[in-house]
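One protein chain omitted, others in place.
The block that comes next holds subunit A.
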Amino acid sequence: MEQRLANSWRLTVNEKKFIETALLPALRIDGRRPFDYRNLTINFGKHDGSGEVQLGQTHVMAFVTAQLTQPYRDRPNEGSLSIFTEFSPMADPSFEPGRPGQAAVELGRVVDRGLRESRAVDTESLCVLSGKSVWAIRIDLHILDNGGNLVDAANVAALAALLTFRRPECSLGGEDGQEVVVHPPEEREPLPLIIHHLPIAVTFAFFGSESSVVIDPTHHEEAVTGGRMTTTLNANGDICAIQKAGGEGILQSVIMQCLRIATVKAGDITEKLKKAVDSYNTERALKKIKRHPSSTLMDVDGAHSNSREKQSPPAFKKATSEFPSHHTRKSNKLENVEGETNSSEQRNTTKNFIGGPSSWDPYSKGVDPDFLKASLALRGASTASKKQEVSKNEKMHGVAKLEETTKDVNEGFLPVEAAQAEQPTRGEKTLKDAVKPKNRRKKNQSSTGAS
């Protein structure tokens, strides 16, 4: 009984009355409106698979680790996902060290239900050897500060950690192909988990008999609340889990209204989460670049870049030295692209390159539009050159888009400009793409010169 411990904090009668009275005209004690979330910040740690979320005053960390184990007997083809919660005593005076209490178990199970039962994490892809060896993913949630609404924060932290987690690649080897060989990250790039959708938990608190509903209760509001409901849903509008563990009775219509509000909120949080993960992946990709010895750029993490370099095509370096200014523009765009390509680990090292003057700022705002226009004027709107590029471009969707733009080419400079800007934002770009424009420009110049 957490409430009965001597060092637990109790809300005074005055505070309780104040909070309840303030809720009648839809005022909350921290100044929020009833359906406003607190400020959500998502950070990542040094290692893959660690996420830290701060939701107002609530602070939660999540760590994801994987281990090869035997699968369950009734599911020989599936890996497993298990969640462990730790309510650190520093988070709240009522948390005791040792075995997780009831609240900890409930939190773990709610997050677990949202992730596992809704099939958010693909467990079949975790199978290495059917019936013998599968990956067991373990998520550890540590509550560092209890500012209320632990479930939502823990859920986002778990998702952030899962999205950035990379498991080692393994292959079957040995005499009969039954032995599992795990490749260390230096040998082969670790793989991300396959996550089908992102279930986001949204918690509502109910007060009094007037059915005042608020979202994201703080610690004080939680002490006053008569009932709580956590709904886990994804941005597609599916409800993944609902947990209303007793507490005050509410009408069905109120439940349906809460679900609709939760759908909107889940969409917002999904956006934030995706953005944070993208920027993290971009940063990580930047760290893996092998610096050109002649470039005097800042080295984000020297050790990393040297150890992680896989294929450094010689053309890359040649490109760097030949036309730095052009590639300045390109690499800016590619940086932005990185976030969208977090599934293609192998290409990471070849895509980004930093060349040009040492004063080049990797976080510059992007393309200089005047420069773009000038370059376009030089190139002209030649269909042939575009098609050349298309044939060299390996990626499907990149090809599709370029083909589209070739049709628009005749309409004027603007679409071409858009295409030019669009082209670097496509997925995997090889260095050939980087090299091409320059050649094309020369050809155009020569062709225009000739004609």
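Following the convention adopted for this analysis, a contact is a pair of C-beta atoms (placed from the backbone, for glycine too) under 8 Å apart; a residue touches a chain by one contact, two chains touch by 3 or more; residues count from 1.
Here, contacts and distances are computed from a predicted model.
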Choices "Exosome complex component", "Metaxin", "Vacuolar protein sorting-associated protein 51 homolog" or "BHLH domain-containing protein" - which one is the UniProt name of the chain not shown: "Exosome complex component"
Among A:24, A:105, A:172 or A:194, the residue in touch with the chain that has been omitted: A:105
Omitted-chain contact residue, chosen from A:48, A:86, A:169 or A:248: A:248
Contact with the hidden chain (one of A:113, A:142, A:219 or A:265): A:113
Hidden partner interface residues of subunit A, rising order: 99, 102-103, 105-106, 108-109, 113, 117-119, 227, 229, 237-252, 255-256, 259-260, 263
